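Yeah, one chain of the complex is gone here, protein chain that is, but the others are all in their spots.
And then subunit A:
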Amino acid sequence: MTSDADRGTYPPTEEMLAQPVPAEVAKAQADRLRKVWAQPPGWTYWSAVNNTEVGVWYCLTATFFMLLAGILALLMRVQLAVPENDFLDASRYNQFFTMHGSAMMFLFAVPIFEAISILILPSLLGARDMPFPRLSAYGFWCFVIGGIFVMGSLLFDAAPDAGWFMYPPLATEYGGIGADIWLLGLSFIEVASIAAAVELIVGVLKCRPPGMRVNIMPLYAWYVLVVGGMIVFAFPPLIAGDFLFEMQRSFDWPFFDPERGGDPMLWQHLFWIFGHPEVYIIFLPSIAVTAMIVPTAARRPIVGYSWIVLSAVGTGFLSFGLWVHHMFATGLPAISLGFFSAASEAVVLPTGIQIFAFVATLMVGRVRMIHPMLWIAGALAIFVAGGLTGVMVAIVPFDWQVHDTYFIVAHLHYTIFGGMLFPVIGGIYYFYPIIAKKQLSERLGKWAFWLMFTGFNVTFLPMHLTGMQGMPRRVFTYPGDLGWNWLNMISTVGAFVMAAGILVFVYDLLRPKGKQPDPPRNPWDAGTLEWTHNVPGEAWGIRSIPYVDTRYPLWQQSKMQERIDAGRYYLPDAEEGKRETLVTSVIDAHPLHVQRVTGPAWITIWAAIFTGGAFIFPTFHWYPPAIVSAVLAVACIIYWNWTSTAVIPEKDSKDAGLGLRLPLYVSGPDAVGWWAVWITMLADATAFSSLVFAVFFYWTASAQFPPDGAQFANGGLVAAGTGLVAGSWALTAWARRDAGRGAMAALAAAMLAACAGGAVLFLALWTTDMDPTEHVYPAMMWALVIWVIVHLIAGVVLQGYCLAGLAFGKITRRHDAPLWNSLLFWHFLCLTVLVTGAMIAIAPRLMT
């Protein structure tokens, strides 16, 4: 490892930056960069992994699903336009409202955040690409496959129909495969969401340009960091819940069956621990877009940067204390409801602060009403109305009155349209010149806005009243003598006006713009780095990676643009013919090393197809092909890692420009891969914690858990099993230190110990008569052991990977990144196994 002293000068001096780059040198550098980052030609285009390609596909796919879900909404509005209507029957109506909610949330709102972030985050940060382009591509293809599978079920009249929250017992008792499609299809997409979140967090923390300390990074990056963190902690409880739910549906393990000790309330808890942060997961990124547009419109830096960071971080935390406000009507103790009511009121503080900061910025700035600002203004108006009804429904007695009525439908659409859809569309108008190198029509934009804004309010404002008059949600029709008729008719008319607005927008988005001249490079006179993009477009991301020491470099650092274009800054060249970006330190963005990023590949698509098989085949109870798919998916991922990650470079370090020499290979906490493993494992540990929570939940919620006369896991075998796994962990740790010949023997022994440990833990339950279909207690114990065994298999695969790496020279003492990453996985695994041992052998004995 090169020490700081022999890396060269940092930060660059003004004299260094002022030195011109000879024109012929600059041209040769640009040609090499262009060649390295070129898109694959012809049909191989689809193997691209660049953030600019994958991001666009991702956005368009999410928009497509949004349109489908919107059509479902229109059909429902037609059905509800008049009383006693028979346009849709009850069953189809149930499928439509379930899929409308599920698709809007899982196939549009969350993915569009990831899509837009993958698309624009690198340019906001002056990076060449995301740190793991192939992971983005893999996530995208998983999303496409899962989305088509879930939406496709509508065509076969087999779609889920138990509501977007899939409450048991309705969803567990219901016969068809709809619920399985929902559970497995959406779990698959959740995995892709977590993958994207990992990538975005690492991107913000490690891929900022040199000098961009945390106090000057774009607010969008702060929001991405917070939202990524929220995804890491909010999605896993739902994945754990899906796991329990699918075990019940497929194998009759009674997690949610009260007759055998289960409890449907557990699902509600796990669902809403995910479901409420989810609301903020879709809201914060849109507010982040607002935080980029407002300063540009006001032509001045944001007012209260620290206050907005406080808002983002504070909302991120508080949003986890709200989930029970979806369960106020379930009969929990009043004191518990009180805590959640209080937290639901408290979250208004940080949410409101950022809106005041935007208003303050507009007040003190010299506002120019650029078109995107129209959408932002509309968004703020709508969102404030939705926020205020939110304050109302956070009060328990009021909630009891309007629970499950159209009042809630109105409230949630006001928050989501104002807090998510309008800012996103404003953001698309704003960022379109960067994305497509063309501009959207301002005239059509105004049409779209006024149609949507009017249509939205005509649709949803009356719903407050419809709800107050007692119309329940999720009914496919209603009698004509309750006074709801004209309100419903108005809502239906409004829905079509709004749909017309969306059509105008989509037309503007997709219409051919070939004859339009190139737009100005920075049409809104914005101050942030993404506006250094090239027109016409270049695939290299940024010509050279600048040194940034202001919040609005284009306003505050003169000559920034010209020096970037001249290749004056870092990594202006690709002399080795590799795609590279710069990795910097977390807080101060000190340059650390040059990261080689991966290029086009088909393997990610294959990995996604087989991962899809592993999730989709079990829907039809076809387990052998599912297992084959899972094995092939793992094989693809191993191949992808082996061939393209932690590749030993041809030299130890390279000249990164401006007199800075940086290493090409790092391992451990310096490496982006290690951070990705760390964040992934946090998500994994959260899912496991949800299972542990379930055990305690059953203990508190039922009179007897474990039931009278229950058997316990064999204590001796549990001790032996956890001991073997701990031994395997210790050997892995030793192998990481040694990283030589001895490490190979240690890893081989560690693999054996892990396999033996898993088998012994299995026997600890198998040798008793604990039948998981009999009662929820044995089912829960088995669920923990299965969780551990699946993770042990992954742990053994990683050990084998490192063993092979050592044997074939992919891993050496100097190049030991896979060992570090595998050991990090094993730290978490060892802890998981120890906790599991305590949960199956000790906790039940204490609980009786």
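The rule is short, and it goes like this: a contact is a pair of C-beta atoms (placed from the backbone, for glycine too) under 8 Å apart; a residue touches a chain by one contact, two chains touch by 3 or more; residues count from 1.
Here is the rule we use: contacts and distances are computed from a predicted model.
Within the choices "ABC-2 type transport system ATP-binding protein", "Lipopolysaccharide assembly protein B", "Transmembrane protein" or "ABC transporter permease", the name that UniProt assigns to the complex's undisplayed chain is "Transmembrane protein". In the complete complex, the hidden chain is touched by one of A:Tyr45, A:Phe251, A:Phe339 or A:Trp400, namely A:Phe339.
Set against the missing chain, the residues A:Val25, A:Ala38, A:Val214 or A:Ala726 yield one that touches it, A:Val214. Across A:Phe317, A:Trp450, A:Tyr639 or A:Trp734, the residue that sits in touch with the chain not pictured is A:Phe317.
Residues of subunit A in contact with the chain left out of this view: 11, 13, 211-216, 301, 305-307, 309-310, 313-314, 317-318, 320-321, 332-336, 338-343, 345-346, 349-350, 548-551, 585-588, 700-701.
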